[in-house]
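Missing here is one protein chain; the remaining ones are kept as they sit in the complex.
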Amino acid sequence: MDAYGRDKEDLLVRLRRIEGQVRGLQRMIEEEKYCIDILTQSSSVQSALQKVELILLETHMRHCVTAAIQQGQGEEKIKEMMEVVRRFSRS
Amino acid sequence: MDAYGRDKEDLLVRLRRIEGQVRGLQRMIEEEKYCIDILTQSSSVQSALQKVELILLETHMRHCVTAAIQQGQGEEKIKEMMEVVRRFSRS
Amino acid sequence: MDAYGRDKEDLLVRLRRIEGQVRGLQRMIEEEKYCIDILTQSSSVQSALQKVELILLETHMRHCVTAAIQQGQGEEKIKEMMEVVRRFSRS
Partner (left out) sequence: MDAYGRDKEDLLVRLRRIEGQVRGLQRMIEEEKYCIDILTQSSSVQSALQKVELILLETHMRHCVTAAIQQGQGEEKIKEMMEVVRRFSRS
């Protein structure tokens, strides 16, 4: 199944930008930039990754989970999804 | 609809325990306990609350969202749920 | 030492409000309110608790940690504080 077809290009663009930001972090370390500035940059990478995760999760809900529920087999998909959500949270 | 019927008593027990823990935090402040010990206690309250949230969210998935999807009206429920998940995350 | 003296009353006011909010959550469960509304309320309790933690941590930095560093004994306090910060984060 083409699980995240419509979002595919968007996700790739985001991940390439994140890759560039991670290289930027390496440069900042090499050039011994101020710790707080590196932490600020890293925090923006985390947010960008979270955005990717939320797009993936929403697409997963709209396609895989919805299809499974319509076929009366939602149980396992819901458990699997809750595991991901649990990782998003602190506990 | 009896949205979280089976979990109701469990959730109430958990929330009463959390209420007690919050009163415990007040006592610790009043008695000027060591900051780090208060922070440790508060962190355990946060985890307990997260657990409550995850139970609620899973129940919501199994009942409201599943029912809506089965009736071909999952779209809005999925959006609503993603908003909750987004709040769980950092972005 | 009067570690969080100036903030003491502020912290107690915040924690009493949080206690009230947790009782509010119990009422919402008892009255079987809509899951998403309960999750929204719970999220606001979490934020309020985080605010308390940040006040405590900042006070701790300004007093205990600062004093320890001035006496050349910062090492252990810094380790202890990093443990709290680590719990704030996801890893």
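Letters A, B and C name the chains as they come in the text, with residue numbers starting at 1 for each one.
Everything that follows uses one rule, which is that contacts are C-beta pairs under 8 Å (C-beta built on N, C-alpha and C of every residue); 3 or more make two chains touch, one makes a residue touch a chain.
Source: prediction; values computed, not measured.
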Absent-chain interface as seen on chain A, which is shown: 2-4, 8, 11-12, 15-16, 18-19, 22-23, 25-26, 29-30, 32, 34-36, 38-40, 42-43, 45-46, 49-50, 52-53, 56-57, 59-60, 64, 80-81, 84, 87, 90
Residue numbers in chain C that touch the chain omitted from display: 46-47, 50-51, 53-54, 57-58, 61-62, 65-66, 69-70, 74-75, 78, 81-82, 85-86, 88-91
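Heads up, the rule we're going with is that only the chains that are shown with their structure count from here on.
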Rotation in the CA alignment of chain A with chain B, degrees, nearest 5: 180
Chain centre separation in whole Å, for chain C relative to chain B (CA means): 17
Interchain centroid distance [CA atoms averaged], chain A/chain B, Å: 23
Computed distance of Cα centres, chain C from chain A, in Å: 28
Two or more partner chains touched - positions in chain C: 90
